[in-house]
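With one protein chain held back, the other chains of the complex are shown just where they sit.
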Amino acid sequence: MSNAHDPLPLEHHNREEFQLERMILFTDAVFAIAITLLIIEIKVPELHHPSDQQLVQALLQLTPKFVGFFIGFLVIAIYWVAHHRIFRFVRHYTGKLIWLNILFLVSIVLMPFTSAFYSEYTASLNVPFVLYCLSVAATGLLQVVLQRYLRNPANGIIHPADADHPELDLVRPMVAPFAFLIGIGLCFTLPWWISRMTPMLIGPLMALYGRRYRRLQREYTAKHHAIAA
Amino acid sequence: MSNAHDPLPLEHHNREEFQLERMILFTDAVFAIAITLLIIEIKVPELHHPSDQQLVQALLQLTPKFVGFFIGFLVIAIYWVAHHRIFRFVRHYTGKLIWLNILFLVSIVLMPFTSAFYSEYTASLNVPFVLYCLSVAATGLLQVVLQRYLRNPANGIIHPADADHPELDLVRPMVAPFAFLIGIGLCFTLPWWISRMTPMLIGPLMALYGRRYRRLQREYTAKHHAIAA
Amino acid sequence: MSNAHDPLPLEHHNREEFQLERMILFTDAVFAIAITLLIIEIKVPELHHPSDQQLVQALLQLTPKFVGFFIGFLVIAIYWVAHHRIFRFVRHYTGKLIWLNILFLVSIVLMPFTSAFYSEYTASLNVPFVLYCLSVAATGLLQVVLQRYLRNPANGIIHPADADHPELDLVRPMVAPFAFLIGIGLCFTLPWWISRMTPMLIGPLMALYGRRYRRLQREYTAKHHAIAA
Partner (left out) sequence: MSNAHDPLPLEHHNREEFQLERMILFTDAVFAIAITLLIIEIKVPELHHPSDQQLVQALLQLTPKFVGFFIGFLVIAIYWVAHHRIFRFVRHYTGKLIWLNILFLVSIVLMPFTSAFYSEYTASLNVPFVLYCLSVAATGLLQVVLQRYLRNPANGIIHPADADHPELDLVRPMVAPFAFLIGIGLCFTLPWWISRMTPMLIGPLMALYGRRYRRLQREYTAKHHAIAA
């Protein structure tokens, strides 16, 4: 990648920028397909002698599927926004960054399956819930791995001054996996419906996290003020 | 986003432009998949001892599916063109813009379902028609929400001088939801086929709207003439 | 689009370039999905007590599906390459260009259906063949319509000097529709297998067309030499 004797430095520079954009746009295409595939799981109900009443009932029976669709859409969207946020800092790529990104994409592509499996069965069954929790937790933890590599100045991915940028803090992507793993723990010990509430923990946990975020922001600003002054 | 002490202002600027383009191209990928998924709903008829006559009949039986395909394609295309038109003015993004855009995409991704549901049943049934009207009206109203946020100079999305650009007028995206909601109202009170005509209202309504558009255009030009002179 | 009093002419210019690229990349996403959907039509054969011999037979029975896949892939690829070739000249866009392009995309999105329908039934049936011919002919004629609009200097899409560029010649996209429409004519009058050969006419017809292409090239070079000299 770094060839000191390149006869066309400027063009090579532009090309590396496009190489990076290409990797990001490939990621986005995979995200876009995964998020849109969610709707394929909801089949149009087929009635042979349909009436308006029967169709309303058929739609009502699809309610869990729609709930699954909206949750699945929200979760994939959250991870796309996270990817969009952290890749703002990326200036260079390495082979390892590409492969960590692909590993992250595996967990995204699995989501239409785990999401459909979860919304196929009654909420009281534990297996679909555990699989879905594992799926989201894995995505979150793979984001942590990707982000840890990315923010390490030794890897040359970002500008060294961005390494302690609050947007790259590693605690934040751990919040969702934490809540989902608690859900798994609870579903085997307490009545099933309690564990199903754990995703709601993410709200208060993120509010708590907000304090850490603002502290990191103050520190970051103070430090770079000092450098600039 | 706005870091006054950025050591690399120019590169950061380019990066923000790419971040914005990334969000738009992700949107387009979702649109492209939703619009192409429409064809998946039309299954190739399977005949065991087919003749040319039987195949013609089988194709004719698919007519409502094809009508549904063309309407669905047209509606999604109209909203893509609208998104393309209003995002021409976008210069910066915020977290809220990203999420309003994702909300808008939810309604686009639902369309292959509502469109297939509508073309699955005989036109005289009200439920598929109401669901489809709700789907299109929701998309239109979510466009209004997105556009209202976008054109508000306080949000810093567009250049302040574009805030009263006629292309960003909020009345225009309200026309289609208005027609479709009238359709819902009529289908419970009048013979069913009357309400099915309401989408045709969009033609004359848009013609009426043309007068408002031209007035806004004159005002916009006059104002910016004055500033430039 | 053309606002003489724009306070930020340069940025607006960049934005219009991105608006154009956005439209083209949306087109490419639709093409990519349509071309990849072709493989979905080939289902993995399901055998309950499979042996290697039975699997070979099952694969052999899929031969017409694979032939259909390769032809469908080739045809969509040809139209993508054509779109890539003619949009090289596009410098500005208009609302009408966008809609002609969307109309062209409708015919591309229909192809996975017409292609699967054609490869579902024995080659001796006329209806699937006629439908496929109509589908390809429609795509070709919509390309003619798009290209005619695009190369007309009055529409301000391309640089006026490119209007008589040989790559924008309207005879070339008429060759394939011509061959396929002849195929439709023949299949009702001659033994069925003769009409199935008509796509092979495209080879010699394009060789003939080569003479016209080289003449247009000479004329184009001569004219622009004269201007430059």
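The first chain written gets the first letter, and so on, giving A, B and C; residue counts start at 1 in each chain.
We take it that contacts are C-beta pairs under 8 Å (C-beta built on N, C-alpha and C of every residue); 3 or more make two chains touch, one makes a residue touch a chain.
Everything numeric here is computed off the predicted structure, so don't read it as measured data.
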Of A:71, A:98, A:123 or A:206, the one touching the omitted chain in the full complex: A:98
Touching the absent chain when the full complex is considered, from A:112, A:140 or A:183: A:112
Sites on chain C contacted by the missing partner chain, in the whole complex: 21, 24-25, 28-29, 31-33, 35-36, 38-40, 42, 44-47, 50-52, 55-56, 59, 70, 73, 77, 80-81, 84, 88, 91, 159, 161, 221, 224-225, 227-228
Positions on chain A where the hidden chain makes contact: 3, 5, 7-8, 11, 15-16, 18-19, 22-23, 25-26, 29-30, 32-34, 37, 40-41, 95, 98-99, 102, 105-106, 109-110, 112-113, 116-117, 120-121, 125-128, 131
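In this text, only the chains that are shown with their structure count from here on.
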Chain closest to the middle, measuring from C-alpha centroids that were averaged per chain: B
Centre-to-centre distance between chain C and chain A (centres being mean Cα positions), rounded to whole Å: 37
Where chain B touches two or more other chains, by residue: 25, 29, 32-33, 40
